[in-house]
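One chain of protein is taken out of this complex; the other chains stay put.
Chain nomenclature is as follows: A and B, assigned in order of appearance, with residue numbering initiated at 1 for each chain independently.
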Amino acid sequence: MSSTAQQLAALVSAPPAPVKPGAMIEPVVIDNGVAYISGQVAFDGDAAPLTGQVGAEVSVEQAAGEAAKAVANGLYRLADAAGSLDAVERMLKITVFVNSVAGLTEQPQVANGASKALHDILGDRGRHARSAVGVASLPLGVCVEVEMVAKVRV
Amino acid sequence: MSSTAQQLAALVSAPPAPVKPGAMIEPVVIDNGVAYISGQVAFDGDAAPLTGQVGAEVSVEQAAGEAAKAVANGLYRLADAAGSLDAVERMLKITVFVNSVAGLTEQPQVANGASKALHDILGDRGRHARSAVGVASLPLGVCVEVEMVAKVRV
Partner (left out) sequence: MSSTAQQLAALVSAPPAPVKPGAMIEPVVIDNGVAYISGQVAFDGDAAPLTGQVGAEVSVEQAAGEAAKAVANGLYRLADAAGSLDAVERMLKITVFVNSVAGLTEQPQVANGASKALHDILGDRGRHARSAVGVASLPLGVCVEVEMVAKVRV
């Protein structure tokens, strides 16, 4: 395995399941060298993401780990769409939506799980702008969702 | 009426009202072939959008219908800015903000109302990346807001 493949494998046990025929959304859309990656959650191969709100059922540390898994899934999707992660020139911007109890202030610490995974896997190409916000609820009840925009070689 | 016009007319009874002089925001900004469409809500001509939270006053099915109306309004705005929907090469990315009660997990089902409208109206050009999240509240108290980024011919 390449170093990159090993790093992804250290975060999640398998790539995300193939998109079902007839799915309403694309995992990744690439236009003019910019890849828009659909919001990702922390599937770990077949295992479901951790559910619950950060500050209640889920700790900040657990959610940071889930954010890293969401990034790994997104990078698998991006590699599928772009041919390989070697085609990724730069991560441009990520948005981290944290399922938060009222009053939670540690969305950045959760988001750092995503940012660190990008740095670890992509090196300097992983440096990015970021927003992190606390939301009321998320699909499937997951604790964190990560969306990404990347520059890819076309 | 063209087929596209008929499909928009089936979703909302009239195009959204013209932007007032002196408005603080633009409905659409186009740069280098990328159109950024302001967050849209489900006005139906002059009729106000449905208000309330999904999971309380509003059902998932109702909110999916409102998401489709929000898309129709956004496509009217985009057609105004780009000359016609024929100029739309591809929907790139949408974000669906769902006004959700705590614990709601069906944001994707709401967002499917937006995605299906895009597929129905734009065909393969309507395929897109997407994020869907649950938020605490939305402008005017509406149940769903949709923002879109599209590729247009320049």
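Throughout what follows, contacts are C-beta pairs under 8 Å (C-beta built on N, C-alpha and C of every residue); 3 or more make two chains touch, one makes a residue touch a chain.
This one's a predicted model, so the numbers in the text were calculated from it and none came from an experiment.
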Hey, which of A:V12, A:A68, A:A81 or A:A132 is the one touching the hidden chain? A:A132
Residue of B:S38, B:S59 or B:T105 in touch with the missing chain, whole complex considered: B:S38
Touching residues on chain B - with respect to the absent chain: 24-29, 31-32, 36-39, 53, 95, 97, 135-141, 145, 147
Chain A, residues in touch with the chain not shown (by the definition above): 32-34, 90, 92-93, 95, 100-108, 111-112, 115-116, 119, 127-136, 149, 151
